[in-house]
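Excluded from the complex is one protein chain; the other protein chains are retained at their positions.
Here is chain A:
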Amino acid sequence: MKARQARWAALLAAATLVLSACGTSDDGGATEANEPFVIMMSAGADAGPVTDQLLTALVSAKAGVATVNAAGGVNGRQVQLLESPDNANPTKALSALRAQIAKKKPDAYIVGAGSNVSAAVAPILNQNKILFMNAANIPATADPKQHPLAFNLAASPQVVVDGYLPEFEAKGYKKIGILHGNSAYAKTFGELSETTFKKAGYDVVAVEYDSAALDMTAQISTLRDAAPDVVVFNAYGAPAGYVLKGITKLGWDVPLLGDTSVSSTPLITQEPPVGLLGSPDLKNLTLEVTKSTVYDPAAEATNKAVKAMTSIGKINGSMNNCLSYDAILLIAAAAKSAGSTDPAAMAKALEDSKVTEGAGTAIYATYPYSADSHEPKLPIDTHSFAAPGPIVNGQLGSPGN
């Protein structure tokens, strides 16, 4: 009998040892004040067309970390930024995240660019209850029912699209042409623009182009035949140049409204011979920009952010690429308001507009989230229209010019 009891006791002890060995050392998010608050971020320097966006996102995150740490960190914990060198490759980002979770779970995760990365990591972050600040918006991370700890940072396509309506009204346009790419965001932009403009009573003709195409003559010819009063277009990188050169080639004199992706393209905001600024290709172009992309000496938070970012690295493109700065400040403000670094408590705090308004964010003055939507419901005047000009340090009219 005693021997049987001894065997059971030995078996129980062995099972306990095995089970404890199988568990991770993770304590579900360290909360000791002396441990750093770890934020993991998708990064890299070899991501093709999105390289500049990734690099700038990293610079902005580093500036955010420096700002928050200088102010005492996240509830007294110094912020540590952990780079995931995935080059916006979803498979690599997922592997790096899994490896880090196995080692030690990060407290938060940021995607600065690449909606494919967002889509890949979101379920894992949700499963492991990690706060997710996402600058590469996807619908899933805007839905708190699916991802209660995820928050989109960029303006929703609806806000961007709605921003055109006052411009159409002011200029008296009746028929609108839309030219958009075939990436996930570009398609959403195109479909939403068509629906919104039609609903507002405008005649609309929409044409899609292949983002990998090297010539846009066919698509522009289709649009020209429809004779719109204005063309709204979406393009980042070389396609923005193909569109503008194509319109000039056809001798088509039509007003052009480039969305925020066009204003983020250095080819459009640099003077010849490097870029096209000042060339006849841009004579009819007006750019849609976020308010923070236009230099304003009175915008203290934005100017502070630009100073912090330029002391660390270069801002490529416009301020649209710097949302990671705001992400860090929002995390700090949420933790302060919640009095905790518990992800659920921080997420709840972010749904309070007073918390986001007081976070000191730079790209948008506030991020109005709610319990129903984790997409910032930004006011229509968040975006404005400006003539193309040199963008230096992420801003038009920057004193760095």
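Observations on the structure shown:
By our rule, a contact is a pair of C-beta atoms (placed from the backbone, for glycine too) under 8 Å apart; a residue touches a chain by one contact, two chains touch by 3 or more; residues count from 1.
In this section, contacts and distances are computed from a predicted model.
This figure omits one chain of the complex; the name its UniProt record holds, of "Fumarate reductase flavoprotein subunit", "4Fe-4S dicluster domain-containing protein", "RNA polymerase sigma-70 factor (ECF subfamily)" or "Branched-chain amino acid ABC transporter permease", is "Branched-chain amino acid ABC transporter permease". Of the candidate positions A:169, A:210 or A:372, contact with the unshown chain belongs to A:210. Set against the missing chain, the residues A:72, A:272, A:339 or A:399 yield one that touches it, A:272. Across A:157, A:177, A:237 or A:394, the single residue that touches the chain missing here is A:237.
Residues touching the missing chain, restricted to chain A, are 46-52, 182, 207-210, 212-215, 217-219, 221-222, 237-238, 241, 245, 248-251, 265-267, 272-276, 280, 316 (touch as defined at the top).
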